[in-house]
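The complex appears here without one of its protein chains, the remainder shown in place.
Up next, chain A:
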Amino acid sequence: SFIYCTFPWFGMDIGGTLVKLVYFEPKDITAEEEQEEVENLKSIRRYLTSNVAYGKTGVRDVHLELRNLSMCGRTGNLHFIRFPTQAMHRFIQMGSDKNFSSLHTTLCATGGGAYKFENDFRTMADLELLKLDELDCLIHGLLYVDSVSFNGQPECYFFENPSDTQNSVKTPCSLADPFPMLLVNIGSGVSILAVYSKDHYKRVTGTSLGGGTFLGLCCLLTGCETFEEALDMASRGDSSNVDKLVKDIYGGDYERFGLQGSAVASSFGHMMSKEKRDSISKEDLARAMLVTITNNIGSIARMCAVNEKIERVVFVGNFLRINTVSTKLLAYAMDFWSKGQLKALFLEHEGYFGAVGALLELLKSPEEA
């Protein structure tokens, strides 16, 4: 009774820095289907599922793969692939080379790039995009992935004992009854949404100080080239050599206002001094950059949560990928500054919800659509 969508099933989220692609690999293909399946569809499937890296910069996040997923009456695995938006034209070229347009599938795309590259898809690869709103997709994708769970494990987690970032423990939890939630999506920039139900939400605010800022400034300051490199340096650095702390100014706590001596008074404040600039390590700079951006997002998110009277703050976005420094810091900041009122939650598939949401649009039955 299902109206099957034609394979291949893709959902794409073209962001400012990264393109996120989810691909549903059907595992229940009948022999009959297999025979009918056109060659280039097969080759796409084989290419995507048998590799973990594509070209120089494409990566499949194997550890995120959702296995034996039932979608739209079919069973299969959902794959999570990302590559830099800079490689977008090469990707479109590949689509053209593989004659993707002959497959007569709808390519669902969200993110700003869906608009920016729409014409390129059309002229270079004869492909029409179904453009979708990125915030709709984000919320739908998030709720969907949470509902199907992460291969039997919870998708969501928080940090037990957040006040001690050294010893806080990642703890899985359920996002049951998720509304209202403040959804903080940290990509190149940051969007903050107040979500009241699946289709009822508002964008509260945003900030341009996001993942792109961290990476951009790290590249300028340290000469690094990738997010991984920047994070690796940050993990080995000490931001207190870069930042001016309350105790650097007041000799200890600023008691009049209840500020601890260890609190950062001025990010990069030590760098006003030439001697300190001359002796600082790249690692310390990277760490300070990471802490600065993270704390700032935490601070804005917290204010929004208070203003919107929402206690649950969910952080997503690729800035949090392999970035425990930031997740722990956010958990700490939410807890500390709200005196335990606010709770920071995180999701395993951080940056992929928009793409999943786009895929879900493809699979919507005509009645639903």
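By definition in this document, a residue touches a chain if its C-beta (ideal position, glycine included) is under 8 Å from a C-beta of that chain, and two chains touch if they have at least 3 such contacts; residues count from 1.
Heads up, the rule we're going with is that contacts and distances are computed from a predicted model.
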Candidate names "Transcription initiation factor TFIID subunit 6", "Vacuolar protein-sorting-associated protein 25", "4'-phosphopantetheine phosphatase" or "Programmed cell death protein 2 C-terminal domain-containing protein"; UniProt protein name, chain not shown: "4'-phosphopantetheine phosphatase"
Full-complex contact with the absent chain, from A:15, A:76 or A:162: A:15
Chain not shown: contacting residue from A:44, A:271, A:290 or A:344: A:271
Contact partner of the left-out chain, one of A:221, A:316 or A:356: A:221
Which residue of A:113, A:141, A:178 or A:354 touches the chain not shown here: A:113
Absent-chain interface as seen on chain A, which is shown: 15-17, 84, 86, 111-113, 115-118, 133, 135, 187-189, 203, 205, 207-213, 215-221, 242-244, 249, 256-257, 263-272, 274, 277, 285, 292, 295-296, 299-300, 303-304, 306-307
